[in-house]
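Apart from one protein chain that is not included, each protein chain of the complex appears where it belongs.
Order as written gives the chain letters A and B; numbering starts at 1 within each chain.
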Amino acid sequence: MQMTNDNETWEPKIIAFCCNWCSYSGADLAGTNRLNYPANVKIIRVPCSCRINPMFILRAFQRGADGVIICGCHPGDCHYMTGNYHTRRRMTLLFSMLDYLGIEKERTRVEWVSAAEGQRFVDVMNDFVGQITKLGRCRRLEDLRCRTN
Amino acid sequence: MQDELKKRACELLADGTVNRVLGWSAGDFFYDITPTVFESAEDINKNFVYNDFCGANLSKYLIAESQKEGKIAVFLKPCDTYSFNQLMTEHRLKRENIYAVGIPCDGKVSAETLHDAGIHGILAVKKDGDDLVCDTVYGEKRMAFDVAQDERCRSCKSRKHVVYDELIGEEGEVLDSHRFDEVEKLEAMTPEERFNFWQGELSRCIRCNACRNVCPACNCELCVFDNPKSGVFSKAASNDFEDANFHIIRAFHVAGRCTDCGECSRVCPEHIPLHLLNRKFIKDIDTLYGDYQAGEKEGQMSPLSAFTEDRDAEPSIVQKGGIR
Partner (left out) sequence: MITRISADRLPELLKQISELEKLYIPVDKSDKVSVFEEYEPGKVMSTKLNTLRSAKDFFFPQVQPMAKFRMEGKKIEVIDPRTEAEDYCIFGVRACDVRSFDVLDRVFLADPVDTYYENRRKHATVVSFACSEPSETCFCHSFGIDAARPAGDARMWMTEDTIYLEGISGKGKALLEKLDLAALSAVTDEKAERDVQEEVRRVHEIQKKMPLYSLTPADNREKELEIFHSPIWKELSDKCLGCGSCTFVCPTCQCFDIEDFDGGHGVERYRCWDSCMYKDFTMMAAGTPRKTQLERFRQRFMHKLVYYPIRNEGMYSCVGCGRCLRRCPIHMNIVKVMKAMEEDAQCETKN
């Protein structure tokens, strides 16, 4: 039941946390170049990928997200020097913990996308949306009170 | 052992080394142990207790006690010394106000374990070889000490005191524990099985906050879950998400600082195996960033505050069943 789609109209909801200095500009670049990426991806801009509190990710799942992706600068390129090194450690541990609790590891991802990589941003999003579509709805951390219907 | 500790406590008070002693006392039973501050030799002789049921970790009490006037003596079991070091690292203790006495521990027992095994009407308990002999209203009942011990003691990680001003008894060793066996068992399950396991355990949570309040690593002035402005403030988990959220976030907040003292699982009134969450983080940290034991040395850098530029694994290393 957890793994299947309820109906044919179901579309995955993806939350992407994007670093202001790189990935967010990368998404912007994709837009100005008229590159297509699925509308299922809702971007939330953060000042740095290490601003992301584990609670943000859990709350996204609570409110009905089916997958969460975090995009930051390539290691070594952080605007604040070391932010993404911390992200790397934290998210590795958090994703491992979520998997341990039964939230499949395929639902969470970290990707490094620079401001110049508009095409890469699009590729990453296409791939991630495809992966989540295959997995189906995420019910395991969903809060029924947040359902629209 | 109890008499030796009593004697030493009285001496420390008498020679003015300290003006208070932090130890344990019991009530009507020998197992209802309460951490207690003693101020006089008379009080110590009458009420001080040290037995197989003194599981409570005294380190956290030092946060408040060391801020008070004068020096306090404290009795620390090996695992308590790890918490002590960790609190020192976090600058939560006034070291000059503490006189730490390391004491030996052969594993502790919770009376709950005896009750759960159907041993009721307990009047007295004594050790007989490898057995715990309970004198009950319903006759004599025996239980192997190995079985009666708390889980954390069965998989004891260390009998070594990592910090003390004075040691009573002999110094122990860091042990080769099997504390990750249970974690590995869970990792071998399918995501669905793991989810069902945790759902079954965590949905019993009554949000009494005993795990948080007893935890030496949980020493925030205002917990995020008590802060109405945090957006996750709640007094009861009104659905399964909030149960899971509370425990994931708590485990994450203490990751890299948890010394695996096991107090959380000991105090949980619903018997949720909370240590399995903390141990998962410890195991992953050990695998990815090298063996790390929180509280082993004062002033250690937590693996979650540190990083390497080129050697850290990418998050994609997480595979089905965790990090291999």
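Going forward, contacts are C-beta pairs under 8 Å (C-beta built on N, C-alpha and C of every residue); 3 or more make two chains touch, one makes a residue touch a chain.
Worth saying up front: this structure is predicted, and the values here are computed from it rather than measured.
**Q** Just to verify: which one of B:L5, B:V21, B:C79 or B:A111 makes contact with the chain not shown?
**A** Looking across B:L5, B:V21, B:C79 or B:A111, the contact with the absent chain belongs to B:A111.
**Q** Using the touch definition up top, pick the residue from B:T17, B:N213, B:S230 or B:Q319 that touches the left-out chain.
**A** Within the whole complex, the residue contacting the unshown chain is B:N213.
**Q** Applying the definition given at the start, please give the residues of chain A touching the unseen chain.
**A** Residues touching the hidden chain, for chain A, are 63, 143, 145-148.
**Q** Name, in rising order, the residues on chain B that touch the hidden chain in the full complex.
**A** Chain B touches the missing chain through residues 27-29, 31-37, 56, 61, 111-112, 115-117, 120-123, 136-138, 200, 204, 206-210, 212-214, 226, 228, 234-238, 263, 266-267, 269-271.
We take it that only the chains that are shown with their structure count from here on.
**Q** Quick one: chain A and chain B, Cα centre-to-centre, how many Å?
**A** Between these chains, centre-to-centre, one finds 36 Å.
**Q** Per the contact definition, I'd like the list of chain B residues that touch chain A in the complex.
**A** 183, 186-187, 191-199, 224, 231-232, 239, 241-242, 244-245, 248-249, 251-252, 255, 277, 280-281, 284-285, 288-289, 303-304, 306-309, 312-323
**Q** In the complex of these two chains, what residues of chain A are touching chain B?
**A** It comes out as residues 2, 54-55, 58-59, 61-62, 75-76, 82, 85-86, 88-105, 108-110, 140-145.
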